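Of the protein chains in this complex, all but one are displayed in their positions.
In order of appearance the chains are A and B, and numbering begins at 1 in each one.
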Amino acid sequence: MTGTRALEVQDVSLRFGALWALTDVSFDVGEGELFAVIGPNGAGKTSLFNLLSRVYDPTAGRIRCFGEDMSGMRPHHLARAGIARTFQNLGLFPHSSVLDNVLAGRVHLMHAGAVRAGLALPSARREEARNRDAAMAAIDETGLGAYALHPVGALPYGLQKRVEIARAIAMEPRLLLLDEPVAGMSRDERGEIVDLVRRLHERTRVAIVLVEHDMSVVMGLAQRVLVLDFGRPICLGTPAEVQSDPHVVRAYLGEPAPGHERGTPGHAEAAP
Amino acid sequence: MTDELLRAPQAPAGSSAPPLGAARDLRLARGRNGRLARRPAALARRLALVVVALGVPFWVDGYWRSTFAFVLIAAIGALGLDVLTGWTGQISLGHAFFLAAGAYVGGYLGGHLHLTAALWIPAAGVAAGILGAVTGPAALRLRGLYLAIVTIGLVYIGYYVLETWTRFSGGPGGESLPPVTFGSWNFANGVTVAGHTFTRSQCYYYLALLLLVLGTGYVRNVGRSNLGRSMVAVRDRELAAAVIGVNVARTKIRAFVISSVLAGIAGALYGSFLSFAVPSDWGLLLSIQYVVMIVVGGMASTWGPLLGALFVVGLPALLQNVSTTLTFLSNNGVISPGSASEVVYGVFLVVFLLVEPGGVVGLARRLTRWVARRSGYPAPRRLAAATEGSPARAGAGAGTDANAADAGPAAE
Partner (left out) sequence: MTTFVQLLFAGVALGAIYALVALGFTVVYRSSRVINFAQGALLALGAFVTSWLVLTEDLPFWAAFVVGALLTALVGLGFQLGVVRFAIGRPEFTIVMLTLGLAAVIGAVLPTLFGNYPRGNGDVWGSSALHAGSFEFFWVQIWTIVAAVVVLLVYGAFTRFTRYGLAMRSAALDPEAAIAVGIPLRRVYAIAWFIAGAVACVGGVFLGGYPSTVNPTMSNIALLAFPAIILGGLDSPTGAIVGGFAIGVIQELVQGYQPEHAPWLGNDFYLIAPYLVMILVLLIRPYGLFGSKPAERL
């Protein structure tokens, strides 16, 4: 394996008071790899993302991004480091239009300040136009072209999630963190998002880390999968390996009740 | 792609179809048209506005002339507070502090050092801006209520400094403040241009109008820029803003500086027009009046500051005017015009906050939408409307719910 890894997580633990949200988590993600982190609710997936977004500091362990240690970074350094993230609870600005939300992702790429922009100097206007085109490209890619000027707060949930993705694309990241991109969506919507992510990955070869607890979405997209349960890693491998790992099955489906083990008359085949 | 745009797009179930004007707006969004189309109606409206704005001082009597001059001056200050609170979401009850700073610095430079207004008005702005840059970082660590309380403290400290530092402010007895002078023009005596004499009020009116227009243009440009989007981001979801790359600290400080520069300029004009000020003029009530202005007018909107100033400054003037006929409303009557105004401020503040957080501007927008729906036409949607991130513009049903979900430190 040559070249820097997009993400290296080494022996990371995170504690809130007496609660260990994450314990000894280690994995790495290669450049251009599509990686998934799955686990039941409460497994620590969003905590992991919050660590990666520098909202929290790890209690132990180290995180490196493209070779650079992240412990010195504040949240607003991430964009310049090439990391973009979507939020489970939507980090959108409801009163602003889709276009403005997506453009907000490009703040780290724009330099006109209070003076140049306030006086509407030509250089500022040119920069704004350039970035507007880039934002519209991201908006078109996510199929939101017709809604560019709608206030985001008025859009249905499914479209709002797409705006998040459009904004992340507009940030021109090297590493994209998608936090439950299909949560709360219908089956059709899910399919659309999965296609969108796959197309995006094929086009840009950006490294993607995907947090989900819908197995089917993950299996279709990811090249490798990390499974967390109660903050601990319990399996790391290809989708096929993970799906048949007995520890993973137990974590998702629980222990079979006494008298219901496989092979006994009372046992019913549980769907994966 | 163009064909798709020109046909009304199909909207999925559950969302409102974008109005027909959106197609044209989208072309603008893609930069295909450089400028907004000049529809005759819009042009006529703008012309009428200019005529009214320029003509008012000639059509009204002296009492209302000076009132409107005060309105315009206050609107500049309200514009400043709007940048800080309306755009960036920082609660400040300390606006009086920056207004006072502008008034007394301007007063000192113009009165003691006899500089021309072309120097001391901007200098007042700069001085207030420096104070804003100093207090801004203190605000960084404070959210919501804590910030509000500290800004109250700022007003009291400022008031105390004014009372104590008598050389600068004239102490509790007050000090006279100089009129605006540009070379040989002295506003106090009126200015004669091409044979026509403009009265004192008219001079201040036009100067304030000029500065208000320039200031509004500036704020509008900022609103449509990177900085404006950063401000809205900080206001609406500060943590998410940081994660997508907004430098929250720098944005807040910039908001403080812009806000206090405008307040300094407004304060300098205000003091000069009053021609005399005492420290107690710059207390908490003044700060609250400015908050009422932006709330009632409409936060983060172009017309909000002016409409709010019109309400807050115009109301007591109106009540004073009618107090001769409605005697219960006089200083000797049941309730003084000042107190009555305060009651009305309080009530309007409450009513607007509960019913129409977008202020008068938001009300007007709702009205146009309602009228448009009734007559069957889609409401006109200007590109500007969509790209200014104002709560006054949020679509029906949007806005405060999403905002309420994380209202700063109070949310868990």
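Going forward, a residue touches a chain if its C-beta (ideal position, glycine included) is under 8 Å from a C-beta of that chain, and two chains touch if they have at least 3 such contacts.
None of the values given here were measured: they were computed from a predicted structure.
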Original post:
Which residue among B:41, B:194 or B:354 touches the omitted chain?
Top reply: B:354
Subject >> Of B:54, B:138 or B:322, the one touching the omitted chain in the full complex >> reply: B:138
Subject >> Interface with the undisplayed chain - residues on subunit B >> reply: 85, 89, 91, 93, 138, 141-146, 148-150, 152-153, 156-157, 160, 163-164, 239-240, 284-285, 288, 291, 295, 334-336, 338-340, 342-343, 345-347, 349-350, 353-354, 357, 400, 403-404, 406-412
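The working rule: only the chains that are shown with their structure count from here on.
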**OP:** Between subunit A and subunit B, tell me the centre distance in angstrom, where each centre is the average of that chain's C-alpha atoms.
**Re:** 40
**OP:** Would you pull the subunit B residues touching subunit A in the complex into a rising list?
**Re:** 4-5, 9, 11-12, 14-16, 18, 22, 25-26, 29-31, 218-219, 221-222, 224-230, 232-233, 236-237, 239-248, 254, 257-258, 381, 383, 386-387, 389-391, 393-399, 401-403, 405
Original post:
For subunit A, which residues count as touching subunit B in their complex?
Top reply: 53-55, 74-76, 78-80, 84-85, 87, 89, 91-97, 99-100, 103-108, 110, 112-114, 117-120, 124, 128-129, 132-133, 136, 145-156, 159, 167, 171
